[in-house]
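Note that one protein chain is taken out, while the other chains of the complex remain in position.
Think of it as A, B, C, D and E in the order they're written, each chain with its own count starting at 1.
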């Protein structure tokens, strides 16, 4: 029976394996026709939304793979705005607000508050946290 | 007796306490007239060099504090270039090289290779790692 | 209904698996992932507790990708290998998922 | 000459302190920092090993900032409080610094 | 059956996990969601009185914990064996409206919630 899932990603693309596990899990979710209500990037997970991550060419580019997955399956991918700002991830709106010289949020992701995590969890059948 | 120190910072400003401990240690080092041969930012420590980190206004801004410390005491602050690129930290040179839309390395820091860690350690009296 | 417990830390280094096993109810399942896979080794510091739960009928799984990546050979008898598809199935057949990390 | 060992993980969760104490030589010192400060508590899982090393003359320190931040009250007898200035002095009076994390 | 249980297993200042968990609980409260908080393992250190986080350049987490009641969050559970292993007693905690749970009661708690957020 297809179910609605909320997936919480807490690990950075580098320095923890958990973002990679989360992405593999999400691929298997859609393979089995489950629905992704939302992917919520929290804590160090916000680094998956950086457009500047540049691993060596012969290695997996996890932020690029997340972006492709999100766009291919039209998933709602929300990055916790408070966690992101603390870690140097921002979009052009926040760039203007804080008068910074650059923005680095990939287009596949949007910044929003923790309410988006709670709302997704409340309307999902399953919630799973990928901790780091 | 004043000594030459190499300090290795492995923790991000958010999500670990170790960058904070490292900075307090460096302040105490200069208080006691020791010399900082080099501070080397490695692993998640590279995030201390992000100019986009924006914590809430009533909280400590650790990357800003690092920048101030480095400039005030004219310390050589090197960010491991391979670790930085994997984590989405780059200067304008790397931005051009990889055709990215932004750069986010603070001016107080420079990107370089692991040789800078080895050379500093080899010519220091003490090396200390702040792990995360 | 029951809970799926995932553990991603090695019990040689971290207490997550020990805590998890202590709070695993009858009918719950445990899935070892990432460095948690070391917990499935015959040398596991939690071997006794794992064997005891297996004997009570608790299903203990380990993610095959993590076992193969790490070259782990000797796993405790009764621990089942699964893949990411199996991980999703486990998550759908248990009501809650508690991640120990 | 000797080694200064720093430990920044809680022994209630992580094996770093246990490993460190096992490899601490006579003349070495141990400094507990960050969550390592919990290891100085009277309830420390490594209390026995710490007391034994203290009795052999090993100096065990804990960073006072970390103790106060965490509200730790009951520390093991013989463990000495120090501050960041003391941390620097310890690093200069020992030849090597090994960080357990 | 209640909706969301937040499980918080980490000490307050080394990582952001403890603070992240409290922020999630507060957000649930603000959305009038039925949420419970379980403090277990290193998470029980969050309850210690007389924390003074400015000593490590941070804000006191125990204050945020005490603010939960103001936001109508009343289901705060503490794993009693985790307290006992750390020689912490109910009297030494910064909150008194907590429910101490045995291992058995903690297992039952997991069965009373529909979703878990793990920290």
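To be clear about the criterion, contacts are C-beta pairs under 8 Å (C-beta built on N, C-alpha and C of every residue); 3 or more make two chains touch, one makes a residue touch a chain.
Bear in mind that the values here come from a model prediction, so they are computed numbers and not experimental data.
Undergrad: Quick one: which of B:20, B:100 or B:126 touches the chain that's been left out?
TA: Per the contact definition at the top, the residue touching the missing chain is B:126.
Undergrad: Hey, which chain D residues sit against the chain that's not shown?
TA: Touching the missing chain: residues 1-3, 15-16, 19, 22-25, 28, 95-101.
Undergrad: In the complete complex, the non-displayed chain touches which residues of chain B?
TA: 8, 42-43, 82-83, 113-115, 117-119, 121-122, 124, 126-127, 129, 131
Undergrad: On chain A, what residues meet the omitted chain?
TA: Residues in contact with the chain left out: 14-17, 20-21, 58-60, 62.
In this section, only the chains that are shown with their structure count from here on.
Undergrad: Greatest Cα-centroid separation from chain C: which chain?
TA: With centres defined by C-alpha atoms, farthest from chain C sits B.
Undergrad: With chain centres defined as C-alpha means, what is the inter-centre distance between chain A and chain B in Å?
TA: The computed centroid separation for chain A versus chain B comes out at 27 Å.
Undergrad: Just curious, how far off is chain D from chain B if you go by their C-alpha centres, in Å?
TA: Averaging C-alpha atoms per chain gives centres 26 Å apart.
Undergrad: Taking each residue of chain E in turn, which ones touch at least two of the other chains?
TA: 13-14, 16, 41, 56, 58, 115-116, 118
Undergrad: Touching two or more other chains, which residues of chain C qualify?
TA: 15, 97, 99-101
Undergrad: How do the chains pair up in terms of touching? List each pair.
TA: All chain pairs meeting the touch criterion are A-B, A-C, A-E, B-D, B-E, C-D, C-E, D-E.
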